[in-house]
Every structure is written in C-alpha cells, then in structure tokens.
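Only a single protein chain was left out; the remaining protein chains are all shown in position.
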Amino acid sequence: MLTRETIVNIVLAALLLAVPLAANASGQPFYVTIATRVAILALAATGLNLALGLGGLVSFGHAAFFGIGGYAAGILASHSFSGEPLLFGLSGTKQMPLIWVVAMLVAGLVGLLIGTISLRTSGVYFIMITLAFAQMVYYFAISWPAYGGEDGLSILVRNQFAGVNTMKPVSFFLICYVLLMLALGLFVLVRGSRFGSALQAARQNEVRVATVGIAPYRIRLTAFAISAAMTGLAGALYADLNRFVSPSMLSWHMSGELIVLIILGGTGRLFGPLAGAALFVIFEYLLGGLTERWQFFLGLILLATVLFARGGLLGLLAGKARHG
Amino acid sequence: MLLDVSKIEASYGASQALFGVDLAVAEGEAVALMGRNGMGKTTTIRAICNLNPPRAGSVRLAGTDLKGKPSHRVAKLGIGLVPEGRRCFPNLTVHENLVAAARPGAWTLDRVNVLFPRLAERHAQMARSLSGGEQQMLAIGRALMTNPRLLILDEATEGLAPVIRQAIWAAIRKLKAEGLSILVVDKTLSELLPVADRCVILENGRSVWQGPPAALTADLQDRYLGV
Amino acid sequence: MAEPVLELSDLVKNFGALRATDHVSIDLKPGEIHALIGPNGAGKSTLIHQICGTVRQDSGTIRFAGQDIGHLGVAERSRLGLGRTFQVSSLAPEFSALRNVMLAVQAQQGTSFGFFKPVMRDASLIDRSMAMLKRVGLQDRARLAAAELSHGERRQLEIAIALALNSKAFLLDEPMAGMGPEGSKSLTGFLDTLRQEAPILLVEHDMDAVFALADRISVLVYGRIIATGTVEEIRRDPAVRAAYLGDHA
Amino acid sequence: MTLALALEQLLNGLQLGVMLFLMAAGLTLIFGVMGLINLAHGSLYMVGAFACAAVASATGSFWIGLIASFACAAAAGAIVELLVIRRLYDRDHLDQVLATFALILIFSEGTRWLFGSFPLYLDIPRLLQGAVALPGGAQYPVYRLAIIAAGALVALGLYLLIGKTRLGMRIRAGESDREMIGALGVDIRTLYTVVFALGAALAGFAGAMVGALQSVQVGMGEPVLILAFVVIVIGGIGSIKGALLGALLVGVVDTMGRFLLPQVLALFVPPSQAGLIGGAAASMLIYVMMALILAVKPRGLFAAAHA
C-alpha cells in the first residue's frame, strides 16, 4: 500500500528527472545545471540527514565534510593534470569513481576524528564544537598555500566517468541523479536496519539504549562517519559541477544551509533533503532574479518555516511524519 | 469561599489524570487533600496554580476566575505554593530564596526568621546545602514572603525526621491560628488530621469524599487511604 | 547460603556538602525479592543510578554476577545482565512497543552494527519480542507507539524489555507508581512469578505490594540503611516506624 | 623579544579577551537562563556598531553614539525576543539554531538595505586618542586601555547585578527552576525579555567600542560570534565566570600565538615560510586548544549544572 508520503516522494523523484530532461530537449541546458545542483545539495543534505534526522545529531559543521570531499576531487584532478605525484608516490586521477571513493574515505575519516571528540558532548556543546571544528578546517584551507588557499583550486576539465561524456550537462546530471537515488536507497536500508534502530532509539532516549546494553557513543560515531562520507561524496560532485573548489565550500554558512535544506524539506523525512534543496535553489533563483536582497526574504521564509510550518514542505504535502 | 474548585479535569502529558475534582477552601480554613499515591493530588494542585491548566471545570480564587491566567498572575492573586520536593533554588542562598520573589505585606523577612529561627541562622548558606527539613522551612518561608491569601503545601512533611516534622506542623498550626487559609497534602494522617478543618479525598482523579476529620472513619481510611 | 548476585559494599556518594549515599551495603540473593524503601529524598534514586552506572560512586564497590562492575559504563553493565526499569517510564517514544522490545533483543543478540537487513522482516527479532510482550500481556498493543500507551502499559513494556535482556537480576524502580489498584494487584502477581527468573531489587512506595512480595526489606533514610530484615522484622523495628512507616503501619 | 613587547602583547591579548567577554557574557547568560542558543548575537553586535557610527556622525559625538548603541541593541534585542525568540524557548536546539540563523540573514541584509554596502566611518573620541608610555619604553593606545577598563567595569557590574540585586536573584532562580519562580509570582516572560535585551545591549556595546577600532560593516559580527562560541564552550555554557576565564584565555592564546608561532618556526625554516606556516597554524590554535580542553572536560571548565 502506498502512503501519501511515498506518492509525494515518487513524484518528487520523477520531477527531478523529468524537468532537466525536458529542459535539455528544449535547448535550455542551464536548467539541467540547476537540477544537478539540486541533486548534489540533496545528496549532501541526505548525508547530514543520517546524522541529524535519524540520530538527532545537530552537526553545524558538515560543510567541513562537503569541502573535504570537494578538495579531494580538486587535489586528485590537479595532480593528474600536472603529473606530480601526490603522496607516497601515488598519482592523481581523473576517474570519477576513484575520486568518489577517496573523497568518501577522507571525509569519513575526518568525520571519525571530529566525531570522536565532539560526540563526547551533546546538545548545544555538540552544535558549537562541530561548528568550531569546521572553522578549523576552513582556516586551514584558506591559509594552506599548496592548493590555492583562499583562491581555491580549478579543475579545468570535468573528471571522467567510463563511457560517459561528463562535460555534457545532462550526462553529468544523470550521474548525480543516480548517486542521489542510491544514497536515498541506502538511507532507507539503514533506517530500517538494526543499526538504524539503535541510532533512532538513541535520539529518542539515550538512556534507554544504554540500558539495553548498546553503547550510544559507538552507534553515533559510526553514523557520524557514514554521514560525513556521504556529504563528502556530494562535495566531490559539487567540485566537478563547478569545476572548482574553494574554502567557501567549507564556510559555516554552508553548514547552516545544509541544515536549512533539511528543515525546509521536513526533518527526518527521507525526501526532506531533496524537497528542501529544490525549494532552496528555486528560491535562490527566483528571488535572486527579483531582488539583490533575496537573502532577506530567504531569512523571512526560513523563520516562518521554523516558527509556523515545522513539518517543512513534505509536512505540507504529505502530512505528519509517521514512525515505525 | 476563598478557593472554589469545580469539576476540573486535567491531563498529564498524553494521559488524563483528573476526571472531575471538586474542592473548596473557606477563608481561614485548613483543608487536607488526601488520597493514595498517583490519585491526582499533585495534579490537582498544579491545576489550581495553572502550572497544568485544567482542560475543563473552573478554579476561582476569591471570586476571580483563574482560567487562562499564567501561573505568575495566579500567584499574585494570592496563592503561595510549597511544592512537592520543596524546589528551593539550590544556587541561591537562604536569604536570596526568601527575598527573590517577595511581595510586600504582613509577612517580612523578620517574621519568617521568627517563625523559623533555623533559617536566620543559615541565611548566607546555599539552599542546596540545607537538610531536607530546613529546605521545607525555606520553601514555606519563601511562599509566605509572597504574602499569599492561601498557602498550598504539597507533601508538607514527606521524608522528614520526626523532630523536624513536629516543627513543621507547629508552624502550620501557628499560621492557621493567624487566620491564613491552607490547603495541605500529607501522608501521615495522625499528624495531618488534627490540623485540618475539613478533608477531601481523591481517588483515580475524582474527589470521592469530603467531610470533617471526625467523620473519617477507620473504614473510610482503609478504603481510600490505607496502606 | 547462596552467593549474592548483586552486592554493594560500603558505597559512598557525595554531592558537594550533601552525602547522598552514606556507607550503604546491601545485597541481592538468587530467587529473592529485596525491597528498598524509604522516604523521598532518602537517596534511593542516587543508589540506583550508582548500580546502573549513570552516577559513579565516590568509594565502595559494586559486585555483580561475580565481578566488580563499579568502573563499567551503563551499556556494559546491561550486557552483563542487569535489567532495569525506570521510575518515570523511559522508552523510545516514537517506536512501537514491539520495536522497543526488538531493540533489547538485538542488543541481547549482540549485533547492532547490521546496516542492511530490515529489522521488520527479521523473524529472530520479531518472534522473541512478541513472546516477551505476551508474557506481560501487551501482545495486542504491539504496534502502538510507546508514547500512545497508557502509563501502566508503559510499565509493562519496560518489564518486557528487561525480560528480553535475559537479565540475571532485575532492578525495578517504583513499578507500581501511577497504577490503579487493579493494575497494582496484577503486577504484584506477575512480579511474584518473575522472581523464578531472576532476583529482584524492588524500590517501591506501595506498601501493600512491598509487604506482599518482599523476602527482605531494607530501609534507606538520609542516605543510610537504618534496617534490613524480613517483613515482620521491619514492621516491628521502632527506628523504621519512627523514620518512615509512622504510627499507622 | 623584549620585555616591553611581551607586555604589550599581553595587554593586546587582554583587550581582545575583554571584548570577547562582552559578547560571550550575553550569549552565555541567555543560554544559562533561557536555554536558548542565539546565533544572531553577532547581529546585535553589528546593530550596536552601526547605531554608534550613524548617531556619532549625525551628532558629532562618539559618546552619544555609544549610548545609542546600547539603547538600539537593547531595543533590537527586546523586539526580536518578543516577536521571535519567545516562541523558541520550548523548542529544541535545532529550531533555535535555524531561526536565529534566519535572523542573521534578515539582520545582515536589512542593515545593508539601510546603510548600503560601504563600511561606515566611526572614529575614536578625541578624549581617548593617542598612546601612553608603558614601562620598558613602548607605548600603548589609550583607547585599548579604555576598552580593557570598560570591560572590567562591565564584568564587575554584571557580577553585582547577578549576585546582588533582586533581578539577579530571579535570573539565577529562573536558571535552576523556571516553573517555580513563575509559581511564586515572578513574570518569567518579562524577565526573559529583560535578560535578552541585556545580553543584546552588551553585544551592541562591544560592537560600538570595537567599531571605532575596526571597520563598521555588514557581517562584522560573524567572526566575533564564532570566537564567542569557542569562549563559552571552553568556559562552560551558562557560566559567566567561565565566559570571563574563557575569553581571557582565548584572547591571550590567540594574540600570543599569532605573534610567537611564526617566531618559533623561524628557528627551523626560512622566515618567509615561517610566516606562512606560522600564520596558518596560529589561525587554528584556539580551535586546537578548545579540542584539547574538551577532550579532558567535555562540558568546559566551569560546567553549569544543567545545560
């Protein structure tokens, strides 16, 4: 039996596929780029949603993982371009799948590191510590000269994926779309798994989880690292979309925006990040076209969402969230 | 009637806890609110103070309907609460606990200190370092400093040593003698009944019996209150 | 005499100037129900927190199932078989009753790092959990969210969870609180059968239940055990009468 | 390195610390009393600076501007509290973060709307211009000394307010038991508005004081806000004492790190490299310090009982 939410989700997924394909067919490749941006931001936010939505871990530092993923892509590509060896004689690469693996590994490892310290705390402490760690990575990226510092790092030609011309906007979009759908699938699996049970229970009642003999810390740390890796993957794709990485991917505004996506879409919902990303990009595009003050109105909309429409877009479309 | 509670219903979280409580306190009267654990005594008191506003029924204090009034307005209208668990402010000194929310009137710091000399001795001590009995005195003193017309004591002597309990009951008798209206909850009937003018018994969120202490037979005690 | 399952020796805990636990020594022997009573604020909660590991004692030892657990975390103590219910129900409110129990079963099976297999299609979890719900009489409420259960049902659910953990001892914190007389009566009967499974340390205000169930009673006042003994010994003890039971005991 | 230089850098660290304290005190007070995390605190700092610059340029007096900064930030704080913040007390931290994040966008763009994108001019008052001699031959700006003094006065004032007045007692009582203080007849909602406005006024005051030293521009509050977060996390959220200690620690460590790290590195690598690497390391130093402190004390140096 299909619930209303499932129907809304299917419609959203279909729309995200149909709109850019139609735009491409009618010679409007720019809308394909916009849709790609939606897909990538949704992927990043889905990563965050794993920690935030399922685990209740309000990370205000996920830009760090997004940026690290981006830099992984940028650095590998630039070494491949220049031919200089990277580390321990390893060379760079322009192969997307390899770049993705590296991006996820590095982001996941950094997530593990940051999580190890920050998960010892909770509540506001956790919010602020993740924020501060992200700032640390941000300042490092700005002042470390090797990879462009504040100027960022260009990837002159988009990286490659076997058998696909990635420079064609619609091909690259499809790659991102497939990855997003895979990530959403993974999210569903994890949510229904033993691990997901423990993670969600730890959000609802930490003491209860500990009392049945599951250490919440390890569950959360694992979730945080997976979440970081997924957001890192999105970062690598974002780098390829823009053919450019810069420290602004690591800024705390980016962390804030990722949370905004989830809330706009609907906290804890599978398709919340996608709905939120679509809404956000459309706002940015429409409002940005109307007025240079678009951030002012974005602020108002966001405030209204938090105060009066807590379910976000999916809450409006599909009713209250149901829990298993 | 000073306090007139009529058919109130209230919920605690998702589940309903009160299903119709009637209770009244006349000027200068001491009323004992009784019942086993979990029968709704504390919820009734919270409902009166609008800490848990009742869903139905009415609470009137000296004729004023308390409906919709935030708890601080209720307090200002003349209810002084000594809550279950005392809830003194642990990070404030005894002196500060007494004056923080004080309102002008007959009760002053000096009079409270006369009533409870122990508090005067410990005026500079943090409330968290007081013993249970001293905390109870502080909670009563704190409520008196707001110069209430009606003093509500939830579990007036619970968990206190016998000696201290005698001191608390003595103070309550004194307050009653001065004409203060009192609504009191306590488990120790032998100490409570001599103080009360009237008793109200709750069972499963309803008021099931009212009457003078003399009418509270052993049979009734066994049925509603017995251990 | 059988070796105690749980043994607290000379436990001390201070909060600043306040001594919440004052050289407490009690034990729990196989097959018995040992009730812990005392006025509010006497330090029962602090004591339970120390047994479960949420509060660390200042000195003294806690031995459970033959080993010193005083330095272990909450989850580790649970894994050793310390089953606990809470004074105020502590459940995962959004999860169904069934899924709350399933969490305990999966913990008991020792694998919470499965990422792919859906729990709702895992017969090894569901069957055992349903069996536990049946034992406490909640099988018809299995699909309701814990938040939607009544107060008494949540208590029953907590016990089902403790059962699912194959506990070697139960630590029940005021299980009767907030139950109607009917509920108390049936729960009393249930606890009486539960003692076959594992001994129970029972913290309870409901004297009917305590006197009906307990093999031994300890009375805690101001952080100190003032008496330990059988029901009759405690009823007669003048210190206990003065401090706690009062004249009408 | 001479003694005079060391002394001067220590004063610099102290001054930065004092300024951070003004920000952190408000943040930590608001968290301690209302349990609210307020990202828009930096915006109130900005409001103070803009109010001071605008009023100072209209009236020609820095001092009137300073009063205006206090008043405007307090008013902005009170209005925001009444319209938005009080709906957030019962929400979880996520909602609070988001709503106050939205407020940052509104404040920043709103200010830009009103004042344009160019930085505003705000100069140090004549009375406090120039420098005084320090022992050891160096000189130190009078204005920075004034900031240190002002910060010390505010710290003292806060201590007296919180510790000695009825308002302070109620604030502390509200911290430990909000419902009870209400049940005793204190209007907790008004109290919260007052506390929020007070925190805002402190931030605005800091913004005005610092605005005269820096450029008054949109977004000026954000770097300070993040530093203030680091301060209160180190100090223990909700603790004014912790905020003071944390602020001084961050101020001194940051200043000394920026100054010493390149010099230490210069012993090992060429100066120009030392400058680069030292600079990079110095910018992360306080975060490393925070991580170390939290690894040992996860709730900061002076953890409040709850939080």
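Going by the order they are written in, the chains are A, B, C and D; count residues from 1 in each one.
Quick note on the criterion: contacts are C-beta pairs under 8 Å (C-beta built on N, C-alpha and C of every residue); 3 or more make two chains touch, one makes a residue touch a chain.
The rule we apply is simple: contacts and distances are computed from a predicted model.
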item	value
Chain excluded from display, named as in UniProt, from "Branched-chain amino acid transport system substrate-binding protein", "Glutaconyl-CoA decarboxylase subunit beta", "Hydrogenase assembly chaperone HypC/HupF" or "Multicomponent Na+:H+ antiporter subunit F"	"Branched-chain amino acid transport system substrate-binding protein"
Among the chains presented, those that the missing one touches	A, D
Omitted-chain contact residue, chosen from D:247, D:280 or D:301	D:280
Contact with the hidden chain (one of D:73, D:88, D:120 or D:202)	D:120
Absent-chain interface as seen on chain A, which is shown	28-31, 33-34, 37, 139, 142-143, 145, 148-152, 154, 156-157, 169, 238, 242-244, 246, 248-249, 288-293, 295
Where the missing chain touches chain D, by residue	1-2, 4-5, 8-9, 12, 15-16, 109, 112, 116-121, 123-124, 129-131, 138-144, 210, 212-220, 223, 255, 258-259, 262, 271-272, 275-276, 278-280, 282-283
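We take it that only the chains that are shown with their structure count from here on.
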item	value
Separation of chain B from chain A in steps, with touching chains one step apart	2
Chain of greatest Cα-centre distance to chain B	A
Where chain A and chain C are represented by their mean Cα positions, the distance between them in whole Å	43
Centre distance in Å when chain B and chain C are each reduced to the mean of their C-alpha atoms	32
Inter-centroid spacing, chain D versus chain C (mean Cα positions, whole Å)	48
Contacts with 2+ other chains: residues of chain A	none
Multi-partner residues of chain B (at least 2 other chains)	none
Chain-chain contacts as defined at top	A-C, A-D, B-C, B-D
Chain C residues within the chain A interface of the complex	52, 54, 73-76, 78-79, 84, 86, 90-96, 99-100, 102-104, 106-108, 111-120, 122, 125, 145, 161, 164-165
Interface residues, chain B side, partner chain D - complex	49, 51, 70-72, 74-76, 80-81, 83, 87, 89-92, 96-97, 99-101, 103, 142-143, 146
Residue numbers on chain C that touch chain B, as the complex places them	15-18, 38-42, 147-148, 150-151, 177-180, 205-208, 222, 242-243, 246-249
